[in-house]
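As you look at this complex, bear in mind that one protein chain is not there, while each of the others sits in place.
Going by the order they are written in, the chains are A and B; count residues from 1 in each one.
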Amino acid sequence: MRRIPLSALIGLAVTGAFFAVALTAQWIAPHPIDEIVSPQIWAPRSPEFPLGTDSIGRDLLSRMIFGCQVTILVATAATVLSFTVGSVLGFLAATAGGWVDQILSRANDLIMAIPSLILALVILSVTPPGIVTLVLVIGLLDATRVFRLARAVAADIAVMDYVEAARLRGEGKAWVIFREILPNALSPLVAELGLRFIFAVLFISTLSFLGLGVQPPLADWGGMVKENAAGLVYGVPAALVPSAAIAVLAISVNLVADWILARTTSLKGGRGV
Amino acid sequence: MSDAASDILLDVRGLRIEATVHPPGERARDVVIVDDVSFTLARGRVLGLIGESGAGKSTIGLAAMAYGRGGVRITGGEIRLGGRDILKAGAAGLRALRGREVTYVAQSAAAAFNPARRLMDQVTEATLRHGLATREQAEARAIALFGRLGLPDPERFGERYPHQVSGGQLQRAMTAMALCPRPGLVVFDEPTTALDVTTQIDVLAAIKEAIRDTGVAALYITHDLAVVAQIADEIMVLRQGRMVEQGPTARIIGAPRREYTRALVSVRSMEHPEKPAGGQVVLDVANVSARYAGLPRDVLRDVSVAIEAGHTLAVVGESGSGKSTLARAITGLLPPSRGRIRFSGRVLSPDLAGRAREDLRELQMIYQMADVAMNPRQTVATIIGRPLEFYFGLKGGERDARVQELLDAIEMGRGFADRYPAELSGGQKQRVCIARALAAKPKLIICDEVTSALDPLVAEGILRLLLDLQAQEGVAYLFITHDIATVRAIADSIAVMHRGAVVRYGPKSRVLSPPFDDYTDLLLSSVPEMRQGWLEEVIRHRKMESAGN
Partner (left out) sequence: MRKSVPVLVAQRIALGLVLLLAVSAVIFLGVEALPGDVAQAIMGQSATEQALANFRAEHGLDQPALTRYLNWLWGILHGDLGTALSNGEDIARAVGQRLGNTLFLAFWAAVISVPLAIILGLVAARHAGRWPDRLISAVTLTTISLPEFVLGYVLLYYLGVKWQVFPPIAMVFPGMGLWERLHAVILPVLVLVLVVLAHMMRMTRAAILNVMQSAYIETAELKGLSPMSVIWGHAFPNAIAPVVNVVMLNLAYLVVGVVVVEVVFVYPGMGQYLVDHVTKRDLPVVQAVGLIFAAVYIGLNILADVISILANPRLRHPK
């Protein structure tokens, strides 16, 4: 086992903790997500409500725990979608070449020419609201970036002499893609996975904050910032709690991603992933 | 010679240089890259530093300017330039020294010139910054140097940008840049290595003349003993950061004392007797032309060559001559626009997709860069085993046994089957590529510059292996190279290519004997020979010929 730097260890531990909370939210949350537990809105911290209550008197801690689940669920689903769609199409474009590559690449350029947030807003103004829509919109918009990376990585590998050697040997397309190109393309893509996950977390939080993401009664962290933002002007810091959660999650995933990225770029081929 | 001591310009004593390396996934550590190297250089003399890659020769050259690249540090010894220890000079002292007393000529002038500035600005910059002359004087000197170095239109040459002139011209411009401030010492770091052989000789002659005319001392770094023999008064042989031996040029190449030096001297003199013609023809290329999509003219023009079973055809030419394109046409990667290729009696389909598996099996290929010719994520056993499985359906123990036989055949033996390419040396990598080609039991192997990226001694081992395998297996080679010494070492017949066409073709003995056509004459006479005075002879000969025309 190689040495893991401290920053990456912290990142791994914190990320792991968030995922654990997301998986067990139903059992560890003290109160149901939308139960009004206190007549006092924005109640300060107390032994009964460790993080106080929110804008209509619900337990903030419980909502944070459920919010964690929704945020991570949507971000994970969107990341899986963007990776599957982006890398399959990217590999296809790089290995097929010709008009397949032209059509896919130009279409991708077109989508990337519009800022993601703006395009998402345009789409969300007509589509029916819901978690599935959000996952589709975030995942597909983000797939454009995965596509670009996967295509570039695969195109770089496809011109290597060892791939040419396999073609000269008479190997079929499946061998060339799965045995020659894919094993070498995997590590740069895995490093990208973390960055795409952060992007999905920030994206869903921003959309919910704008009121266009996760809809009540469900709530994610971005939506909770929105609900409690009005309190800030009166000096109630409730909105800062979900804000901090988003920041900590993003930073800890970033620490892990940075470490993986540094490892894969310092490995020029060779064994060991 | 009473004042010999005051004539010493550079005096290096017990030089020790270390570098910090960062192996992936491990802690950074320090390694010694030069240890206990001492030499002296008198004013106006030239010392050649020679060695294979990793010998530390460039590092020593830069140390003469008290400069270390990346994490390289001078950690011991002293370097006296004109009597002063430059390692104690301090930052300002070093700036006053660099570009004024010592200057540098890099291997790749194309990278060493700033792309955004005119050549004249860059050539005169050090002279002006050090206040050695006025702008008019500096430019006049630069123009004089351009003329002396044989650059076209010296008056206006400096107005151009680096990308507007050729590689050979840039290398001369870099020499002019080094000589402009009238330094005492110039460090030449492989100045001709990146050039084609016919360009190299002109640049070499220009550098030699400029050194003689200006009376500057020089450290001349190269891996090519024949080149340094033309230019150096003394030679120091280095290996893995240590000195092997040092002496006058004539003595080093005439009577080397150490085994390593002897090997370096004899490495390019390998000869191979030509096999008699008259066997069965395995490959017959008839009137083949080819072009890349989107380019207006053919890169291969009406090429016809043939190879007999068990023989070697060497295709020789400079960069851009079309020799690698010929290989691509034969393998089906670039279908010819005209002409026909017959292989073991059958007409080959022009493109790869149309070829039978048997055609693919019998025609194998080995590449220049063994590094990128093997999948870094496959073990040696997988790399060699795949053709066995693919062509012959060998599996399991049978396959493993055959892999080991092939490893024995390439003289690598046990313990390599489970390794990855990154765990092999350069020579071992190329051997594995040879085994992979051999695994298919081919009739013909195309070898594309397979020894060019290797150090001479390693390259010689590969050539000997290829000859042994040919004797055992009866396989034919189409051997693509730019190096005449390699051609002599391996070929039975030769095709000389120039600008996409074959200009001379036949058995080795005939191709390498006069009378020559103009291009072959130029090519052959440009290959440095391992004797002093060769350069002057060639230059004199060429001047006479051009005067006679």
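Keep this in mind: a contact is a pair of C-beta atoms (placed from the backbone, for glycine too) under 8 Å apart; a residue touches a chain by one contact, two chains touch by 3 or more.
Nothing here was measured: the structure is a model prediction, and the numbers come from that model.
Note on the chain not shown: across the whole complex it touches A, B. Contact with the chain not shown here comes from a single listed residue; of A:Ile123, A:Ala152 or A:Ala262, that residue is A:Ile123.
Here the missing chain is touched by one residue of A:Asp34, A:Asp101, A:Glu171 or A:Asp258, and it is A:Asp258. Residue B:Leu94 is the one among B:Ile8, B:Val32 or B:Leu94 that touches the chain missing from this view. Not every partner is drawn; the one left out touches chain B at residues 65, 67, 69, 94-100, 103-104, 106, 108, 111-117, 122, 125-126, 129-130, 160-161, 163-164. In the full complex, chain A touches the omitted chain through residues 109-111, 113-119, 121-128, 198, 202, 205-206, 209-212, 222, 225, 229, 232-235, 237, 239-240, 243-244, 246-247, 250-251, 254, 258.
Convention: only the chains that are shown with their structure count from here on.
Between chain A and chain B the centroid-to-centroid distance comes to 49 Å (mean Cα coordinates, whole Å). By the touch rule above, chain B contacts chain A in their complex via residues 22, 24-27, 331-333, 352, 355, 357, 360-361, 364-365, 367, 369, 372-377, 386-387, 390, 420-423, 436, 440.
Here chain A touches chain B in the complex through residues 2-3, 160-162, 164-165, 167-171, 179-180, 183-184, 263, 266-272, going by the rule given at the top.
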